[in-house]
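Only one protein chain is missing from this complex, and each of the others stays in its spot.
Moving on, here comes chain A:
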Amino acid sequence: MRHALSIEPTPTSLPRAADPAAPYLEITDLWKAYGDFVALRDISLSIARGEFICFLGPSGCGKTTLLRAVAGLDLQSQGTILQGGRNISTLPASSRDYGIVFQSYALFPNLTIEQNIAFGLENTGRSKAAVASRVSELLETVGLSAHGKKYPAQLSGGQQQRIALARAIAISPGLLLLDEPLSALDAKVRVHLRHEIKALQRKLGVTTIMVTHDQEEALAMADRIVVMNHGIIEQVGSPTEIYRYPETLFVADFIGETNQFPARVVRGGEVEIGHSAFCCATDGFAAGQAATAVVRPVDIIPHGAHAHAVNAIDRPATPQNLIDAEVREMEFLGMFWRTRLTAPRLGERTLVADFSVNAVRRLSIETGGVIQVEIPRERLLLYPRSA
């Protein structure tokens, strides 16, 4: 992570455009309420120049509301937004500096592709020739030079979205806002276009915020992800940080898949799940405290078939967190096997584990068999649980 995230309110009066290390976009104590409903609750966030940020969260979490506040389309109730050192908190949309792309493309249907891209360039003192050359340059950038004279309805969804992107960057905005730009597209086009957008963003170096509810998209594209839920920011971090070290149970659950078990902290470094003790980091937890223990299916390591089932359930915790489990179900998902295991030591709960095709073959894992699996101690995460 190149730039430290700041959640402390920062002094906002100083002009900081000259300071390259200063955040480009700075959101401080932002609230948005619709009547009694609070859509955004005390949001603070700093974004560095050139960063690609994803707002990720389930629908209704406030991510689009936050984007629209930055755009000046839906004014926040309270809070300040600084862009390049300029206080834009209450500026109308037309006085801010950004380009925007919507899920619906919002291309003007009665204008040709060229006219659409030129829409923001005309009326700005540029000569006709300058506009035309900029338009053809942009068409080339998005790889649609042959389609300039067509109307939007004659292009595919992916092509239309590229035109919308070209139109948004035509005026060389300081900030590019993407509101679920890929959600309306087919899966294949979506994957293809997400690489293109990312490459274009790198090339232009434009600070970009993308709203999405697709975690894969966010993980693949973002420099940093802002995970949101119920109008608050749950976590901000790089894709690997978010995935490997989710700070809240919500983030752990929302990104990737999880097994969740009710747990209780026995002493430092040891928790009780079901009837047995397991080793894991317990920083911040007191002995006796109730918690939720989380482990991802992919993190569970198979250690092979066990000749004789070890059914003792009161074994002390070992550093390896080894348990015996019976394979109840196996589901072939192409890249891996999803298995459902039951282990006496975990109580009656099912443990979902994803094993590679190789591992399954090598260890002869099959339905009905008993295997030994390891829950790596550094991959067993604890979250507070309200009793």
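We take it that a contact is a pair of C-beta atoms (placed from the backbone, for glycine too) under 8 Å apart; a residue touches a chain by one contact, two chains touch by 3 or more; residues count from 1.
The working rule: contacts and distances are computed from a predicted model.
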Field: Listed names "CbtB domain-containing protein", "Iron ABC transporter permease", "Aminoglycoside phosphotransferase" or "Imidazole glycerol phosphate synthase subunit HisH", matching UniProt entry of the absent chain
entry: "Iron ABC transporter permease"
- prompt: Pick from A:129, A:153, A:187 or A:286: which residue touches the chain that isn't shown?
  reply: A:153
Field: Residue of A:59, A:94 or A:358 in touch with the missing chain, whole complex considered
entry: A:94
Message: Out of A:48, A:66, A:209 or A:233, which residue would touch the omitted chain in the full complex?
response: A:233
- line: Contact residues on chain A toward the hidden chain run 5, 7, 31, 33, 38, 41-42, 71-73, 75-79, 89-96, 98-100, 102, 104-106, 108-111, 119-120, 123-124, 151-154, 167-168, 170-171, 173, 177, 230, 232-236, 247-248
